[in-house]
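A single protein chain has been omitted; all remaining protein chains appear in their positions.
For clarity, chains are labelled A and B in written order, and residue numbers in each chain start from 1.
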Amino acid sequence: MRCAVVQFPGSNCDMDAVKAINHAIGESADIVWHTVASLEAYDLIILPGGFAYGDYLRAGAIARFSAVMEAVAHEAERGKWVMGICNGFQVLTEGGLLPGALRRNESLQFRSEIATLEVVNAETAFTRHYRAGETIRIPIAHGEGNYYADEQTLLRMRERGQIVFRYAREHNPNGSVDDIAGVINERGNVLGMMPHPERAVHERLGSADGARLFTAIFESWREAYAKR
Amino acid sequence: MPSGEAQIGNAGQSEREASTEAAMEEPTAAQVKERGLYRSFGLTDDEYERIVSLLGRQPGYVETGIFSVMWSEHCSYKSSRKVLRRFPTAGPQVLQGPGENAGIVDIGDGLAVAFKIESHNHPTAIEPYQGAATGVGGIIRDVFTMGARPVALLNSLRFGALDQARNRYLFAQSVAGIGGYGNCIGIPTVGGEVVFDERYDHNPLVNAMCVGLIEHGQIATGTASGVGNPVLVVGAKTGRDGIHGATFASAEDPHAKERSAVQVGDPFMEKLLLEACLELIATGKVVGIQDMGAAGLTSSSAEMASRAGSGLTLDVSRVPCREAAMTPYEIMLSESQERMLVVMTKGEEHVAQEVFQKWGLEASVIGTVTDDGLLRIREGDRVAAEIPVTALVDEAPVLDRPATRPPYLDELLAEPKLTEPEDYGQDLLRLLARPTIASKEWVYRQYDSMVRTETFVRPGSDAAVIGVPGTRKALALTTDGNGRHVYLDPYAGGARAVAEAARNLVCSGARPLAVTDCLNYGNPEKPEVFYQFEQSAAGMSAACETLRTPVISGNVSFYNESHGVDIYPTPVVGMVGLIEDLALITTSEWKGAGHDVYVLGALSDSAGSRSRLGGSEYLAMRDPANALRYAPPPLDLDAEAALQRLCAEAIRRRLIVSAHDVSDGGMLTAFAECAAAGDLGADLNLAGDGQALMSLCFGEGTSQIVVEVEPANAAALEDLAAQLTVSAVRCGMTNSDGALRVSAAGRAIVNIDVAALRESWQGAIASWMQ
Partner (left out) sequence: MNLLAKIYVTLKGSVLDPQGAAVTHALHALSYDAVRDVRIGKYMEVSLIAASETEAHELVRGMCERLLTNPVIETYTYELAEVEQ
């Protein structure tokens, strides 16, 4: 599987994503600079965490106009897998590849801890190695992770299984509507989540629950590849 | 030592006038003297005369400004230099000792660790968010300037009591500023300490430490050598931020200063600067590189030339400026953040420009290295200043400050007499809810401690542990200090700060390597404050010798006083240790029920049942009015070293499954922390009653470690302890029924659910901050 991790000026979890892919599925990943115009060569594109362009104006607002984002949109259109983690999720919502928006945490504080999540939809290419309703522990670290979508959009998302992860009941760390921690597009190939699965790939990091996200996408790719 | 503290810029009224005047028309050398302008820069009449004799003429306006910052306490260490020279700084592990931007120690495999701690107290008192943030930014630059990749941040904080709104504001904003900078730049903040005491009411302390990893061959230094080599300024543009900050970091009341000149940090810019600098250093074309911290271009250029014994000619008209019509004076003294001074190999300027362009940053040639030993500042064709580098650096005044033993030290009483509590458990709960003792989760959950995915022990244990990529090794990191203990016994308090830091590392499975120190004191012109400084430094030196942890970097912050009251003398020790194998990583929380709990280290002093309550948080809680009237216990450095040997060896032989040092709050607090963090109870027995029991339960300053042992290994631990002649007393066993029960001489003194302990301990700070 050919993996790209996009690096914007101010990205800071790019290497972590590379290490996680390496650790979880034994694949290498390329760091791709934000000026790159084509991502055709890749099967999986990760928009990593960090503070692209300092998160100035709004998190993700400036990054989404990078040259590479046109390539991301293009590949998403072609059905490639795209995964936005934390800041990457913010870039995807700003760019309109995913519904909703991420606001400042309700506490107005940055929040860093290992969060408990519920897997809501275990039938996506990304989450097939989890069980629906399973509780997993994945770190969060963000100041603007408070997910918002209007009622109508939420209704539609629920109907189509687009809510993939929720924070465990009573443990919503940021005020997200409906406790939403991660969402997927209608087609099921673009995932965005505030928690950091790449920070939970072996027990020394406090949890290994994130590894299955990478093994799942790897298996999805293998099946797709076999068909081709 | 280089000037570390990228200190605040806040010109007082007269200084602001002076710089406004400069913008219009620069005063002549004669006017500087006649109007006594040098005094408003903080130079004394004697110092001015000394400058005249060094130059053989009257200094011009820009020259006077340059001297004033270079000779300030902050840059010249004029009060502390003689004392600092006495620190042990050598050891086989030391690759770079004091004198550079950061110290470096070897960790084998061709790898090394660069680290340093630095204060940003005065800026934080004025603008806590930016003050704390730029403190973090400055210390990160000190580390990557050495060519090291910053991998962890720690901080040591002191605030006044949380019942005052102003203190809560300073605390909340400082924490937000530290997080705001570290989180954005993507370096995990993995540990530190926070202490609250009214002695820090108007004088918060913010000491930030950065740790970096480097390959031996990649070490860069701040040297400007090689005649004709180009000098570049890289990174952010220069504005009028913080002009004269370095001078005013050394002046008394921070509140008297102007707010508008506070520097604003830009962590995004620094992230780009970090990546660009490391990429540039890796090209091998860099001769020297130096952070532009306090006193900006002035001190960075003078220090780089001084280390090389060279001279520099700089043209300030080539420095990219953010604001219009900046004068040479302003450009030389600006403290704009996120800038570096770089000397490249001649003809390789384009390498710097290409690398910086990729990161969207500027790199401008502003001058060249010379061999005439002069710092020559030009503005186009006009020479604005011309000063021998030696006059700025080597000839800076070195003071012999008088030191007098403060009378209060001779009036201290030996033993506080408290009534024995009805219920030790209730006192324990109250103690756990004291902000100084309570869990600092409210603080560290605002810090990204996990980015880089190498953080194996997150904040909350005795020391943080981070992995060394590509090896089985790890680093243990801590900061420690206890101002009240130092106040009550400067020598022992200084030694204890070092001992405690080392003990924390040993408890984590590490061998302590070296120290970086941040020495925070009041006004050094007061002989009693200077005595505290001298004595505590001597105590630290003794402990560093005994524990073989040389001092490799650090900084001094004086004038931490307000309204005439000095802070506690607060030396803070940052320490780094090496864990040889990931399997040896040990944490403080109890791991399983049915394990034996031992206390390593003597339960009472050789003098018998001497009280250890002097200087304790328990005494401060029980009898605040008299908390400073009693002497803390003495420290036996040899016993401390033996205790640490025992703990280290026990971990190496895998005899213990958890270790936690007895520190603030005493032994019952240590038990409670092990229980709360591990969610396990215990049934424990102690000996004694009355004053002796209180001392045993709540006394501080002891050399003790609580360890948890699987029963099969208990005999082996006892044998090892006997062999190393260290006391190891079995106190009882962990349990699975969720209660911490302690009895003494057959009497139950504590019986509390672990959930209740945790609630007191975990919720205390959050409840103040709601």
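Simple rule for what comes next: contacts are C-beta pairs under 8 Å (C-beta built on N, C-alpha and C of every residue); 3 or more make two chains touch, one makes a residue touch a chain.
Please read these numbers as outputs of a predicted model, since none were measured by experiment.
> Out of all the chains shown, which come into contact with the hidden one?
Result for the missing chain's touching partners among shown chains: A.
> Determine which one of A:Arg2, A:His23, A:His74 or A:Arg104 touches the chain that has been left out.
Considering the complete complex, A:Arg104 is the one touching the chain left out.
> Could you tell me which of A:Glu40, A:Glu77, A:Glu123 or A:Asp150 touches the chain that is not displayed?
Of all options in A:Glu40, A:Glu77, A:Glu123 or A:Asp150, contact with the hidden chain holds for A:Asp150.
> In the full complex, which residues of chain A touch the absent chain?
57-58, 61-62, 65, 93-94, 100-101, 103-108, 146, 148-150, 175
One rule holds for everything that comes next: only the chains that are shown with their structure count from here on.
> Can you compute the centre-to-centre distance for chain A and chain B, using the mean CA position of each chain? Integer Å is fine.
37
> In the complex of these two chains, what residues of chain A are touching chain B?
9-10, 12-13, 15-16, 19-20, 49-51, 53-56, 109-113, 139, 141, 143, 196, 198-199, 201, 204-206
> In the complex, go through chain B and note every residue touching chain A.
Interface residues on the chain B side: 176, 179-180, 183-186, 266-269, 271-272, 359-360, 444-453, 455-456, 458, 467, 582.
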